[in-house]
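Left out: one protein chain. Kept in place: all the others.
Every chain is named by a letter (A, B, C and D) in the order it is written, and numbering of its residues begins at 1.
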Amino acid sequence: MIQGPSVDWFAIAPEVALIVGAFVLLLAAAFARGHERALSLILGLGTLIVSVGFSVAAWGDAPVVTMADAFRVDDLTELVRITVAALAALVLLLSVGWNRLREQGSEFTALLLLTCAGMGVVAGSTSFVTLFVGLELFSLSLYVLVAFDGKSRASLEASFKYLVLGTLGSIVLVYGAAFLYGATGSFMYDGIAASLAEGGSGEAVVTLGTALVLVGLLFKVGVMPFHMWVPDVYEGAPTQITGFMAGATKLVAFVALARILLDALPAVEHLWSPVLIIVAIVTIIGGNIAALVQTNVKRMIAWSSVGAAGYALIGIIVHGDLGLRGLVFYLATYAFTAFGAFAVIALFERDQSRAKGYATLDGMRAWGFSRPFAGMAMVVFLLAFAGFPPTAGFIGKFVISGAAVTNDYVYLAVVGVIGSVIGLAYYLRVIVALYDRSRKSDVGLPATPGLGGASLAILLCLAVVLLGGILPSLGLDWAGQAASFLTVAK
Amino acid sequence: MTVGLPLFLAISAILFSIGLVGVLLRRSPLTILLSLEVMLNSVNLTLVAFSREVGGSDGQIFALIVMGIAAAEVVVGLGLVVAMTRREMVLDTDELRTLNG
Amino acid sequence: MITVSWLIAVPAVAAVLLLLLPFGRQAAGYLALLVSLAVAGGVIGFIYRFEPLGGDQFGDNIAWIESLGVRWHVGVNGVSLAMISITALITACAIGYGMWAGRDRSHASFALILLTEAFLIMVFSARDLVVFYVGFEGMLIPLLVLLAAWGGAGRKAAVVQVIAYTALGTLLMLLAIAYLGFTAPGGPNFSMADAVGRGNDWVFAAFALALVIKSPLFPFHGWVLPAYRESSPEVAAVLSGVASKAGGFAFLAVLVPLFPAQAATYAWVFIALGTIGFLYGAFLAFRQSDGRSVIAYSSIAQMSFIILGVFLLDSRGATGATFQMVNHALVSAALFLLAGWLETQAGSGSFKHLGGLARSRPVLATVALILGMAALAVPGSSVFASEFLIMLGAFEHSWWLGSIVAIGIVFAAMYMLRWISAVLHEREGDLVGSLNPPDLRRGALLCLLPLVLCLIGLSIAPAQFTDRVDAAATALVSSAAKEAGR
Amino acid sequence: MTQLVWITLALPLIGVVLLSILGMKLPAKGAGWLASLIMLAAFLCAAVATIMLASRPEGDRQVVEVAWVWLTAGDFSVGLDLWFDELTAVMLLVITGIGFLIHVYSIGYMKDDPQSRRFMAYLNLFVFSMLVLVVSANLVLLLVGWGLVGLSSYLLIGFWHNKPKAIKAAKKAFIMNAIGDVGLALGIFLLFVDLGTVTYSGIFAGASELSETQASIACLLLLVGAVAKSAQLPLHTWLPDAMEGPTPISALIHAATMVTAGVYLIARMNPLFVHAPLVLDLIVIIGVVGLLMSGLIAIVQTDIKRIIAFSTMSQIAYMFVGVGLMAYWTGIFHLFTHAFFKALLFLGAGLVIHALHGEQDIRNMGGLRKQLPKVYFCMMIGALALSGIFPFSGGFSKDAILASGLHVDSPIGWIAYIGGLLGALLTGIYTFRLMFMVFHRRPSPYAEKVIPASVAHHGEGPSSMLWPVYILAVGAAVTGFLQIPGVTHLAFSWLDPIAPDGMVEATVGQDWLTTLFGTLIGLIGIAIAYHLYARESDAPERIRLGRGRLFQHALERRLYWDDLYSWAFERPAMWASAFLSRDIDRTAFRWAPLDGLGQLTAFFGRSFTVIENGIVRMYALVLALGIGALILFLLVRGG
Partner (left out) sequence: MDIVVFFIASGLAIASAVAVVAQKNPFVSALALLGNLVSLAVLLLLLSAQFVAAAQIIVYAGAIMVMFLFVIAYVGPRSEIGAGERKPWQVWLAVLASALIAIEVIVVVFGATFGDWADLDGDYGTPAAIGKALMTDYLLAFEVVSVILFMAAVAGVVFGAGGRPRRLSDDEVQAKEAESAEQRRREASRAVLDATRDSMGEGA
């Protein structure tokens, strides 16, 4: 009889809850065909609340490593779990008026829950194997979610591109992991780190493995030159999923990147650090100048999220206490900022359902007057992207810049500044379009389905963004606490 | 055992790049998916080869997991192709370019 | 006890309320006006209670972002008080003008102006670098939205231009602030007092660049013209009147005290740029074809001159610069309101279409004349007093500097006289003839009158001002002056 | 006593405020009389104050009083300081007295103008500014007055603001005066840097400590201000153009008071100028050249007011010569008499213009003595005084100046003397050219047409315009008697205390000799004028000087000064400003950093997104190249 590993059920309860929830939801939906939407919302939100509840309950506890050392639950994991689940809840809120929720709501919600579970697994991964399965769980779910917009062919196109490129990325990651395994004999981060620390960090195989792993992770993070999928997928996906990806995927991928680089590969920092520096510079500038020439707002923000990823890289490059805290704070608040922005776009698309729903600059003209709250919220989100006070984006950029300038990475901070300036130029184009008085706004918009849910979602994001900017102390403390687990191997 | 590890790794790398060429050059979604399978298999070969060299079963297990996931990925990929077919979309990746810029 | 935090909070809260609640035009206008007047009232209370030698007053110092060592630390000294006073005054006038002009979606417009006021007061009273930065960059947003939404035909380009310049500067300043704060011994600490003398040359340069752009100083003045020309008049008044002063103020109250060594070492750079800008702006103002451009270039000249005054690093220069900031704020705000009024009434601001407005419009003629004469610093005016101080300081610095700068008086006379005669005098312009604009009447006049009266009051008794400011201004430049060996 | 001076100072200001607040509520006449009465009151106050001053013992006539501090910064402080002494008293009397007469005159002159209230307010403002200038006890306050008179002058020259020429002239006057202000201000700065004070008493006390260079530079800078204000070489070109303003203005500002402020300044600052002998010599030379030049130019002018304007320049040049010779009292004495006769001439000219409905060209006049006998008579007194004919006032004062030159007996003194006598010849010529052209000869067709109806309508002019002329005529005739050589000695003895270092006074013999020469030469000039201009048989060109085309042209172009400034400064400045604004500023500072950079960035953005072409294998290709490059990079780097 094989003795299974000890399992700390409380530690993995959030994921278990999500998976069980997804299962129950699908089963229940099979018996209650007519109530797809209500069922999805109630069970989906319920599951997420339970999951978040478990995470919150474990917040601040000492880190737990369970399932044969394959999974690590510390505050960073918890933070990711909470953020991701919160975003998923917002996705559900935003989808209230979506007709696909009526048709295949249970599948949608179940996939969403599974995505969250996969992200939790990634966040807590301690080995490439765990990382890979978690990554694939949420990636594969996301491929489907991206394709979920029944009407739009763009949705399928985006999904297919995402699938092909995403699989390519995963393959490269595994390939790299294989080489690292060959060089060190382990898939575990601590095993790799220990082996490299003893020597062998100069071997070409290690270099090769590091390079391939880096590519795989940078691909998921979506930085240049591995960003090609980002704009297309973000544009084609149902907008709430775009928001979810921009927020959650980025956060999770960065946490995975940080864990691998700092836990498994600290010995080869001389290899990955210059790569990240170059990539960060190229990404910040490239992402922003590409966004500058966009006319579709959804795509513009997709590009801007590429640039933002470059900015977050600075946090990893610096990776002091300040840098990592800034990274976590920046990413966590960025998640809500990005989701908020895409939520506003989603609302706009629903307002314009006849006109193919494209959120072009021209199409958005004067819309801010018809939906004053959403318009103003959009302004705040855009300013948060740009790092203006008093938004959370300001604090995040401030801390990361502070980390950079105090650690002899002034040039990175300056590049960030240049990127922000370019960024402002196009964010302002959106604002100008939203409040373009030269066009008559149609003040009496028809009642849009799900307006309440969408407004609530936007409001919640707005609250996070503003609170994170005006009273950031608490958030910074949380981020600091979570980030303190990033350098555990050192 | 007379065949050295580098040979296995080299074959794997060659298969990997052949698969990559397929992804880079073919326009049929199905062929692209098949090429991806070639790449996955090549990675599996590397994993198993290293596993043999290290002497533990970790690499083999990873290879098995990759295989399982490949199955899931194929399901999703083929499902997408089917969905695209049903939407009467042209099954040519060069035509799948409404999203660009 | 009302502290300056209230003066920040009240307009900010009012702005949020105005933005969110569906006010009607009248109600929004009156609420905004009331709030701005309340702020002005608070400022008057400050002036009344202010003790010139009392250092920082009416302040607060409470923890804000503890983990970063950021504190909500604000306070008012003589220089701050001067700037806050003009902020309150000009905001009230701007809102009054907005009401008179009947801006559409007025509640948003007024809310943004109030928000600007809050941020500006924050800048002028900040004693913590992050508070300062938040105000400094924060004010950009409402101003830009105001420009973007209510601006003239070229507003889109103008917005981008303003952003490209000012944001670059402010973000670099953020880096400088981050450096100063995070390298503080004993953990992050952004208190201005603790940052004194800790910066190196590059930090100084980044900091200075932001202020140079904001002010603006030659050759970073490119954004000024579009911004001032395309904004609606009340926004242009706030922009040129107070927002640009944030740059000059920060030179005096933040940069020079924080970086005494660098300020002393590189004073010549700013003096040189200030001199060039002073003459350049005045020289270019001379050939502009519309009123706003003339005022815009004259603003460039004046701000350059103010910065020159700051970097003389002596009592005369500092006090004169502070005084000049106040004077120029009053003059340029009033001139922009007047120019805007002219544009709405006569249909164009171009000199081609104007002229002869003095005929049978005595109030307009008087107001324009007083403002014009103040702008060209006719001796006896408060502007003269402040320019005299700065020039005297410049002359004390070195005789040739004083001599070069003094030429600016002649240039100022040239462009302002041209403006006066092109608007008021000579033959009637075609639009004046066809539209026959009325004289300055109650609403618009009421908005201009406080500014004009303040100018006259300051002209009569400038010492009332300089007495209150002198101690603080001199103290601000004293350490740099010591570094410079003066 | 000082209270009276304060009241004198305050009255016109009150007038300004009253007139601008009441504005249209006042009837036009009422406004005029209000302003005039205020001036009368001011004059009375000034007169009483002067009497009180005179009643003091001679050494104790200098009163300084500080009202309140106006401006402070560090150790620099300027107060509203009052300085009342003999010189101030003379200036006060001239300003308020002549000012009152001209206010009255203006009531009649402006009665048809709808904006006469504004005119009166400006006039009061001017008087206030001028008073500030003369009562100030420190240089900064003097500069304030200095600038404010410039402002009033600007406002009044450009009073008819729909006349582009008037506005242009006003601007020109203001800008040239601004140059003077700059000079003055720099002088003040220099004195403050050297002496640490700007009060007269401080400067006078410290002047002896200055080196000659310091003193000379300071005096030169002050001289720039004086030259600009008094329309002397080389900043004189604004004065003739300023004649575009209403005639009372020309009389008050551009003859009697403001333009003499330069003389006042030099006289006032004499304890400083004493330490700069070279500058004093320069002042004499400026004066001599200026008086000859303007006299020559005056001969060919055809505008009645311009002729008088050039004559004003010439007479102020005499004053400069006087103060430059350290005979400060002569300068002020001439200032005093000149105020009467020149105001008289301007007001007379104003009556003529009034009668001719605004015509100012002397070629369109002629033969007016029959229609305007009273005017003719008064103006003749003025003309004789101007030409320095014994025993009219101008003779005494001008001869006192020239005699000082004789007395000094240095090269500079001789230059002054000979130049002054030559100037007297020219004065005789141009003055009587004017008189003959206007009042003698055959009436021109225009005059013939207009005058009879005009005279029939309102006589020679309303009494409010005539009476001031009468009074001034009396003044022009008799004020010279204040200093009849060897008989009366009032001018010198009254002004002597203002110069602690003493001043030049010619002997009685020198005085009488000069008077003899002066009168003779003046008569010769009149004779020449008669020969050239009074006879009826002339061809039109005889009206001019005679032959010599180039000379003629040069004089008509006012010796090309305006052209010089236009070519040397105005045009290059215009061109450079336009060039900078159009080509440099727009491209280098506005287009390049913004649109240029923006377009460049956008271009990069567009070219960059070319690879984002939507084709998935393209994306994969980039990914693959990225992988290859990254591995290569790391292998090369990390080995």
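List of remarks:
The rule is short, and it goes like this: contacts are C-beta pairs under 8 Å (C-beta built on N, C-alpha and C of every residue); 3 or more make two chains touch, one makes a residue touch a chain.
Predicted model only: the values in this text are computed from it and were never measured.
Touched by the hidden chain within the whole complex are the displayed chains A, B, D. Panel shows subunit B; residues 1-22, 24-31, 33-35, 37-38, 41, 44-45, 48-49, 51-55, 57-58, 60-61, 63-65, 67-72, 74-76, 78-83, 85-88, 90-92, 94 of it touch the chain omitted from the view. By the touch criterion stated above, the residues of subunit A touching the omitted chain are 2-5, 7, 19, 23, 26, 67-68, 70-71, 103-104, 107, 110-111, 114, 117-118, 121, 129-130, 132-134, 136-137, 140-141, 143-144, 147-148, 150, 182, 203-205, 207-208. Mapped onto subunit D, the footprint of the missing chain covers residues 617-618, 621, 624-625, 627-628, 631-632, 635.
Going forward, only the chains that are shown with their structure count from here on.
When chain pairs are compared by contacting C-beta pairs, C-D ranks highest. The distance from the centre of subunit A to the centre of subunit C, with each centre set as the mean of the Cα atoms, comes to 42 Å.
Distance between chain centres (mean CA atoms), subunit B to subunit D: 96 Å. The residues of subunit B that reach two or more other chains are 23, 32, 93, 96-101, listed in rising order. Residue positions 160-161, 164, 168, 231-232, 293, 425 of subunit A are each in touch with at least two other chains. Taken pair by pair, the chains that touch are A-B, A-C, A-D, B-D, C-D. Residue ranges on subunit A touching subunit C, taken from their complex, read 322, 369, 373, 376, 379, 383, 386-390, 394-395, 397-399, 401-403, 405-406, 410, 413-414, 416-418, 420-421, 424-425, 428-429, 431-432, 435-437, 472-473, 476-477, 480.
Contact residues on subunit D toward subunit A in their complex (touch as defined above): 598, 601-602, 604-606, 608-609, 611-612, 614, 616, 618-620, 622-623, 625-627, 630-631, 633-635, 637-639. The touching residues of subunit C, when paired with subunit D in their complex, are 157, 160-161, 164-165, 219, 221-223, 225-226, 280, 283-284, 286-288, 314-316, 319-320, 356, 358-359, 362, 366, 369, 373, 376, 378-380, 384-385, 388-389, 391-392, 395-396, 399, 402-403, 406-407, 409-410, 413-414, 417-418, 421, 424-428, 461-463, 466-467, 470, 474.
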